Each structure stands twice: as structure tokens, then as C-alpha cells.
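Everything on this sheet refers to the single structure shown next.
Heads up, one of the protein chains got dropped from this complex, but the rest are sitting where they should.
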Amino acid sequence: MSKIYYTEDHEWLNVDGDTAIVGISTYAAGQLGDVVFVELPEVGKTVKKGEDIAVVESVKSASEIYAPVSGEITAVNEALEDAPETVNEDAQGAGWFFKMTISDAAELSGLMDEAAYGEFTRE
Amino acid sequence: MRYLPLNENDRAAMLARIGVSSIDDLFADIPAKARLDGLIEGLPTHASEMAVERHFTDLSRQSLSAGDAPFFCGGGAYRHHVPASVDHLIQRSEFLTAYTPYQPEIAQGTLQTLFEFQTQVAQLTGMDVANASLYDGSTATAEAVHMAARITRRRKCVLAPGLHPHYAQTVQTAVQGETMDMHVMTPAMGADADVMGALDDQTACIVVQNPNVFGELVDLEPLAKAAHAVGTLLIAVTTEVVSLGLVKSPGEMGADIVAAEGQSIGNGLSFGGPYVGLLACRDDRKFIRQAPGRFAGETVDEAGKRGYVLTLSTREQHIRREKATSNICTNSGLCTLAFSIHLALLGEVGLRKLAALNHARACQLADRLDALDGVEVLNQSFFNEFAVRVSGNASQIIEDMAKAGVLGGIPAARLFGAGYFDDVLMIAVTETNRDEDFDALVVALREAL
Partner (left out) sequence: MAMNSTGRPTAPTGDVPCAEDLKTFSGSRGLMQQEPLLHEVGAPEKCGVDLPDVPEHTARLGGLERDETIGLPGFSEPEAMRHYVRLSQRNYAIDLGLYPLGSCTMKHNPRLNEKLARLPGFADVHPLQPQSTVQGALGLMAELSDWLVAITGMDAVALSPKAGAHGEWCGMMCIRAAIEERGELQTRRRVLVPQSAHGTNPATAAACGFEIDELPADDTGRVDMEILRAKIGPDVAAIMLTNPNTGGLFERDIREIADLVHEAGGYFYCDGANLNAIMGKTRVRDLGVDAMHINLHKTFSTPHGGGGPGAGPVVLSKRLSNYAPLPYLVRDGDGWALIEEAAQSDAKPFGRLSVFHGQMGMFVRALAYMMSHGADGLRQVSEDAVLNANYLLARLSEEMSPAFDGVCMHEALFDDAFLKDTGVTTLDFAKAMIDEGYHPMTMYFPLIVHGAMLIEPTETESKESLDRFADSLLLLAKMAKSGDTTRFTAAPTLAPLRRLDETRAARTPILRWKATDA
């Protein structure tokens, strides 16, 4: 049974056991405008929560993507290299960035759920 | 003052409209202790156009210009003939007095010429794509090393024995802020293939110049193969781009990145600058994303008409700030235009003939010099520049020849430092050298030996 979490940096995590799929929220994709490039992390890289590991670019901006939790990158969405527009079209589905393992489940407790994130983005 | 349109009436009316009583009210934020009350000390007051021109003309006469002497200097800057139309066109107000093309709707002139330039550079170097230029060949080389390190995520870099030593120093200086592992090989002739011995799977790039600083031609193909076998990139450097009209392109020989000095085409000697750095690479997302400098790219406008914009600018400092691929802000706009126009005037046929002419004339001079007592041509191969061993101190010989009004080349020690190659002289020949110049050089050299 998977569960969706959000970070204050507008990333979403679809957590299933000790693995997660990570991307940027539909709200963030709308704010960025047309995404033109996504720089993905290396598969196999061990990351610490808060470390910048990917970049999403629109024409006039470049935003860092931070590791939402600590763990290891297990897969990246290579389709984004040729079709970055997927991030705008389906941010929380086909526009996922990478998959990772979660090394410390306690880190999830600081994240928001759907309702809290909705509140967060209304501010 | 001829460049200032405001008069005292204007100034008074404007101050009144602003609502201040004197111009100094507008400078009130400058701390009192730091304000200059009078004029800057030690400087003269304004001067007429006539007076300024006279002063500069006097200064200009204190140098022996290349056009006034038999001239054989190269070493990274070459004297070629530039058609008059090139200088006329780059002085058109719309090119000369425009800013960086940040408003593409009213900058298509600059943008289209940059796109054309990028295409010409890519073709010339045999690479897939080129950027809109960098400061010069040496800084382009340094940028290429950074780029290779980012692409490969490795830190070791090997500089070949034939790399121009001032290029090598520029690269070494440029990486001081980082943890690069630089291997600078001892300068030597005929030794560029030795870079293969320094290769390992931690090497980001090898940097090889062709023609090298001694003028020798280097077969890059085996070097590229050896580099690629361990995941290393080959950066090919060229300081004389006219050679590409006759010599196999770095792209054809397997280079991954090309860094070159474009001065030879369209741009004068100008005592070392401004010049135009060329940077070309493979058409690979990873490469292009990590490339420094600007790119012009094709797109369409709202009405579907083809047009050009500066693109991929998220790599650049004004957006990426401390994470930019480079801190570079400008390119060499007007020098790229001069390059592009000159190359368009030459075309395929003209460039090939120009290159052939340079080579043929260099061969002729090499044969004449080799026949002299006390002179030995050292190169097995060359394009338009070669090294000769002279019986004596090359620096002194160059000075003596200069006194006789002949600019006979560059003593190798000027590049490598005193104590290295003290008896070696670098001699460059271009289409501008006449038979009389050859005669003058031979006479002067004989006298000086």
C-alpha cells in the first residue's frame, strides 16, 4: 500500500515500503512554466536528505531538486531526457524523476500529506 | 564637450524637474570623507579630436608594424590578409553598437550571424556543434578542460608536450580554484604521442595541439582511440585555423572537444587581442549541457516565421549564478562576425586555396633556410610554421634582425622561458609574405648568425 508525501521544496514521494518514487508536484510544474530539461542523478548514488541531486530547468530558470530522504538512487526516468514536457503534462505520474531506497523511515515524519501540502501551497 | 548633448539650460531645467537644487544633491550618498571636490589629480583636461589623434599617431609610429617589415611571427597569432569589406561590414552601426541579443525580435541580425558562425566553426573543425565563441583560444582551452572534467566526473588532465606553453599556463591558472590533477608534460618536439603513456581510467581529458606549438602536425587518431578506450576525452587545440583548409579536421580524427584560436580568419594581430575563441563538440546532450558560453538556436516566432534566439541559457551565470558552467558573460561578438564574413568570402574554394598557399610558401622558405650554413629545419611535418635550430642564441639573433628591420620570427625561449630551446627559432609564413621578404630574411639571418 503506497502513500504520497510532499516536501516544502515541492517534491512528491510515492512511498511503498522502503522505496520511493520521486518527482515534482503538479503545482510546482505549473509554477515553473515550460520544462525544457531535467538533469537526473546517477543510478547507484547514495544521497543524504537535503542534498541537491537533480536540476529541473525551464527556459529562464534552473531549480535544484533535493533528496527528500536519505537513501540510494535505484532508477531514473530516462524518458525525460527526450521528452521534458512530460513533467508539465503529468508531473505526478509519467513525469517522475527517480526511484530510491529509504534508509531511515523516520525522516518521512517531517513530510506533508496531500491535505497539508494543499494548505501549504494555498499560502 | 563633443560627446555630451546636455547644455547648462537643460541641466538647470532637469534639476528643477527632479526637485533638487544642485547636481551634488544627487551624489549626497557618497560619504563626505570620500568625495572629490576638485578634478581628478594628475590628469589633463579635455582634448580635441585633432589633438587626440595626433597623440595616438605619434605613439603608433613608435612601433614597427608588421606591414612595414618582412614579418615571420606566429606562435598563436598569424598575419593574414583580411579583405577590406570585412572591416567595413563590422563597422556598420547595427553590428558595432548593438548589445548582446537579449531581445531577439530586434536582434535577428546578430543572432542569425551567430548561428551561421556556429555552423561554419562546426564544419571547419569537423565537429557537430559549436558555441557562439569565447575570449580567445587559450581561455577556450581552459574552458574545454573544465567541461571535460564535468562530463567525465574525473579530475585528471594531461597536457601534451606540444601544447603552447602559455596555453598550458592559462589552463593551470584556471583550475587553481578546484581540485584538478594536472599533468603537464615536458615540452618536446615529436613527442605528442607520449600522452598515451599518461592515460588511465581516472583521466578526464588529454589536451593535444595540432599543428603543435613547434608547427608539427600530429595524427590525433591513435590518441583518440587510446583515450576513448579508458573513457577519456580528447581535447584538440588549434591556434592556426587556416590549417583546417588543408589538414584533416580534429573531428575526423576523433576529437571530442575542439578549442581553437580563430584570430587567423577575419581578425588582425592587434598586439594580442581582441581575438576569438572557438569551442566545438559532439552533438551529445551531456556535452552541450556542460559547454560554456552562449549558443544561438533556431526556432519560430508566433506567426511561424523562422528566427533565432540565445538558448540553453540556464547554464549561464545570470541564471545559474554560483552553479553556472562558467562565469563568462561576454563572447567575442564582433570578432566572430569578422571571422564569419571573411570565411564566407573565402568559401570552400578560397579557404582550401589559402591554406595550400600558406603551406607551399612555408615549404619554399623552409627549403631556402635549410640550405643555409648554421640553420637546420627541425620539423618533419608542418603547416605554415616550423622550428629551426640556429648556431647561436635565437633571442639575440631575433633582436639583431629586428635592428636590421626584419621581424624574423619568435625565439622559442620567449615561449618556454630562458634556458629552454635557446637555439631554436619559430618561423611562420603566410600568403602575405613575398619573395622579397624571403630574401630579406635570408640576408638578415646570415648577418645575425
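Remarks
Letters are used for the chains, namely A and B, taken in the order the chains are written, and counting of residues starts over at 1 for each.
What we mean here is this: a contact is a pair of C-beta atoms (placed from the backbone, for glycine too) under 8 Å apart; a residue touches a chain by one contact, two chains touch by 3 or more.
If you're wondering where the values come from, they're calculated on a predicted model, not measured in any experiment.
In the whole complex the chain that is left out makes contact with A, B. The missing chain, though absent from the display, is touched by one residue of B:E240, B:D256 or B:E431; that residue is B:E431. Interface note: of B:Q120, B:T152, B:T203 or B:T238, the residue touching the hidden chain in the full complex is B:Q120.
When you scan B:C335, B:L369, B:V388 or B:A448 for touch with the missing chain, the hit is B:C335.
When the omitted chain is restored, the residue from B:P70, B:G137 or B:P161 that touches it is B:G137.
Mapped onto subunit A, contacts with the missing chain fall at residues 34, 36-37, 57-60, 84-85.
Operating definition for what follows: only the chains that are shown with their structure count from here on.
Residues 285, 289, 313-314, 319-320, 323 of subunit B are the ones that touch subunit A when the two sit in their complex. By the touch criterion given at the top, residues 36-37, 39, 57-62, 64, 81 of subunit A touch subunit B in their complex.
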